[in-house]
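Here is the structure we will look at, set down as C-alpha cells.
One protein chain omitted, others in place.
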Amino acid sequence: MAEPAAPPRARIVAWLKGDSVADARQAPARTILLFLAPALVVYAGFTIYPVLRTFYNSVHTIGPHNLQTFVGLDNFVALVTQDRVFWKAVANTTIFTVVGTVADVLGGLLLALCLFAKVPLARAMRVIWFTPVLMSYVIVGIIWVWLYDYDWGLVNLVLGWLGLESLQHSWLGDPATALWAVVVTHLWKWLGFNMIIFLAALHALPEEVLGAAELDNCGWFAKLVYIIIPMLRPTVVNLLVLSFIGKMMMFDLVWIMTAGGPLWSTETVSTYVYKRAFNWNTFDLGYPSAIAVLWFFMILLFVTLMTRLLRQRDRVEF
Amino acid sequence: MATVTIDGLSKRYAGGGEPAVKAVSLAVADGEFMVLLGPSGCGKSSVLRMIAGLEPITAGTVAIDGRPVNHVPAKDRDIAMVFQSYALYPHMTVHANLAFGLRRRSVPGDEIDRRVRGVAEKLGLTPFLARKPHALSGGQRQRVALGRAIVRDPKVFLFDEPLSNLDAALRVSTRNELIKQQHELGTTTIYVTHDQVEAMTMGDRICIMNKGEVVQIGKPLEVYRSPADAFVARFLGNPPMNLLPARLEQIGDRAVARFADVAVELPGYPMPALTPYLGGAVTLGIRPEDLYETPPPAVAPRTQQIATRVLAVEPLGAETLLMLATGSSDQEIIARVGRDTGLRMGDAASIALDPNALHLFDPTTTKAIARTT
Partner (left out) sequence: MRLWLNHLRRTPLLLFLVVYTIVSGGPFLWVMSMSLRTTPEIFDDPYALPVRLHWEKFANAWTNSNYGTYFWNSLIVVVTAVALVTLIGAMAAHCLARYRFRGSRMVRFVILSGMILPPQLLILSLFQILLDYGLYNSLAGLIIVYVATQLAMTVYILEGFFAQLPQDLFDAARMDGYADFEIFWRITLPIGLPAIFTTVTLNFILLWNEYLYAVVLLTDDEKRTLPLGIMHFMGGHQLDVGMIATGLMIAIAPVILLYALFSETMIKGMTAGAVR
C-alpha cells in the first residue's frame, strides 16, 4: 500500500530533524555529520590541507607564479649542513625557551606562593599582576622597546638612580644582551598566567594534609619543599610543557622588538622562516617550508622527551 | 601521657556574628579517653583544632601538663592528630608517611625504622608499607593515619571524627581497634564525634557541646541516666527520649504530673525540688525502653498504665518500636517493646510506665529539674 511521496521540502526537514532514536547516546549518521561537518570542513581545508601542503612544499622549490620544482631532500640537507643562520636561530630559540620556561614556571610559583601567604590586598594584586597577559605582543613589545631605550628608557634610568651606571646598556642594540632583554619582556607578559594557575592549584590542596604537616614539625619552608611542591607536580609539569611549546613557536614579540637582530642575536626559527619566505631576495617558499617541517619534528621530539622524563608513573590522587 | 586543661576557651571567626566557641572549660585527666560529642556546627572541631594549635585562640587558655601552650606552635606541643579525611601525604609511601614526622624531628634512622615497623606490625600494615595511599582502601588509610599518630609517641592524641568516612561494618571493627590501642598505650586522648554510639562505647567521659558551649560533662552512663537538659536527653539514646508537656499538680502532700489523662507519681523527686513548678507546666521525659507492653517482674509493681492508640509498628527484628498516640491531645510517644508483640496499627494498647524512670525538665530553660535541692 503505497503512500504518496511527501513534498521535497517536508522530506528535507524530516531528514534534518532526524529520527528520535530511543538511546540518547546514538544518533543517525546524518545527524552526526551535521554537527561535525562545519568544523571538519574548516579544519580540513584550513588546517590539515595547509599542513600537508607545507610538507609538499618542503620537498620542492616554489618560485614566483607557483613554479614548482621537485628537489627531494635537498632543502633539508642544505638546511642542516650549510645554513649557519638556521643553527644560530635554533640555538637562540633553545636558550630562549629553556631559560624562559624555567623562569616562567618558577616565577609563577613564587608569585602564587606570595599571594597564598595571606597578604593584604591579595585579590587586587592578583588582578593587576594578570594584566600583562591580556596585552597584545605589539603593545608589550613597543612599551619595552621604549623602556630599553639607551637614552630615556626607564631601565637605564633606574640603573642610574641606583648608582649602577656601569650596567647601562643599549639593551636591544647590543648582540650580547638583546636575547636576554627579550626573555625578560616575555617573562613580564606571562608570569601572571602561571601565577593564576598555581594559585588555583595551591587553593585546591587539602587543608588537612597541610595541617598534618604542621603537626609533623614542618615550618613554612619544610612544608613547601616536602609537601606543597611534590603535590603540585602535575601542575608544574603541565605548565612546563605548555610554556615550552609556546616559546618554541614564538614569533610576534621578537619580530616587533628586534626583527631578529642585531646580527641574528635574537633570530628565532619562526622569524627566520618568515624572513626566508617574505624578506629574501629570491622568492622561494620551499626552503622555509622545509625549515618549518624540520622544526615541527624537533618540537615533537623535545616534548615527547620532556613528558617521558617528567611524568610520574603513578597518580597523585587526593 | 599528660593532662589537658582548657579554661574559658573561645573562638570567634573574622566576619562571623556569633562566636563559634563560647568559654569552654574542660579538664582531661592523664590517660583519660575524653569524647567531645555534639551536633554539626557545635564547635567541637574548633575546640580540637585550638588544642592542636592549628587554629588561633581568640580567648582563654589551653594547658598541657599544666603548661600553657597558647603561643606554642603546633609542632612543639607534642600532640598527634588523626583527621577525618586521614590527611595522608598522597605522594609518599605508607612507610614514608609513618616515618615523616620522626624524620622531621631528627630521630636517628634505625630508631625510625624500628618504630615504623613496630607500629605497622601492630596495625597490620606491614604488607602495605611500600604502597601509596591511593592504592589503599578506606579502612587501611585510616589505620595508616592512626599509625602515623602512634609512631610519634606523643603526650596527647587528638581524633577528629576519624570513623565518619567508613562504612558501618568497618566502623564497628575500627572502633574496637581504636579502643584496644588506646588501652594498651594509655595515652591521653580527646576524640571528637557527632555519633553518640561512638561516644557511649569509647569514652571514659563525654563532654557534650551545643552551639559553642559545654552542656554536660560526665561518664557515659551518668550522662545517659541524668541528662542535664532536654538537649542532652534527646541527643543520647536511639530512639530519643520522649519529651511531653505536662502539668504539675499537688494532691495532698504529693506532687503528680498530669499528662495524657493520667496522673503519674514522681518518686524520684523530693517535694522541695518540685514546689516552684506546682500548678504550672513542666516537660516530662521518658525513654522508650522505660515504656513496656509487659513490664518485667522487677519493675511491674510500681508501673502505671497509660491508654494509647498504636499509630505505627516498626519491627526491627530484635525488638519492635511502637509509635503511640496518648490522651485526648494525641501526643505521640515511642515505646520499645519485645519482638514478639502482637500489637497492630490502630489497636488500643495499655502501656506500662515506670515512674522511677521519669525525668522532669524546666519548660522554659529546658534544664533538668534537680532531684535534690
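Each chain carries a letter (A and B) given by its place in the written order, and its residues are counted from 1.
One rule holds in what follows: contacts are C-beta pairs under 8 Å (C-beta built on N, C-alpha and C of every residue); 3 or more make two chains touch, one makes a residue touch a chain.
None of the values given here were measured: they were computed from a predicted structure.
Seen in the complete assembly, the chain not on display touches A.
Of the listed residues A:V90, A:L202, A:I227 or A:I256, the one in contact with the hidden chain in the full complex is A:I256. Contact with the chain not shown here comes from a single listed residue; of A:F130, A:Y150 or A:W180, that residue is A:F130. Annotation: of A:T54, A:T94 or A:T177, A:T54 touches the absent chain (contact as defined above). Against the chain not displayed here, subunit A makes contact via residues 16-18, 20-27, 29, 31-32, 34-36, 38-40, 42-43, 45-51, 53-54, 57, 62, 66, 111, 114, 117, 119, 125-139, 142-144, 146-147, 152, 154, 157, 188, 191-193, 196-197, 200, 234, 238-239, 242, 245, 248-249, 251-252, 255-256, 269-270, 273-274, 277-278, 285, 288-289, 291-293, 295-296, 299-300, 303.
Basically, only the chains that are shown with their structure count from here on.
Centroids of subunit A and subunit B (each the mean of its C-alpha atoms) stand 58 Å apart.
Of all residues in subunit A, only 206, 208-209, 211-219, 222, 226-227, 230-231, 233, 314-318 touch subunit B in the complex they form. The touching residues of subunit B, when paired with subunit A in their complex, are 49, 52-54, 73-75, 79-81, 83-85, 87-91, 100-101, 104-105, 132-135, 148.
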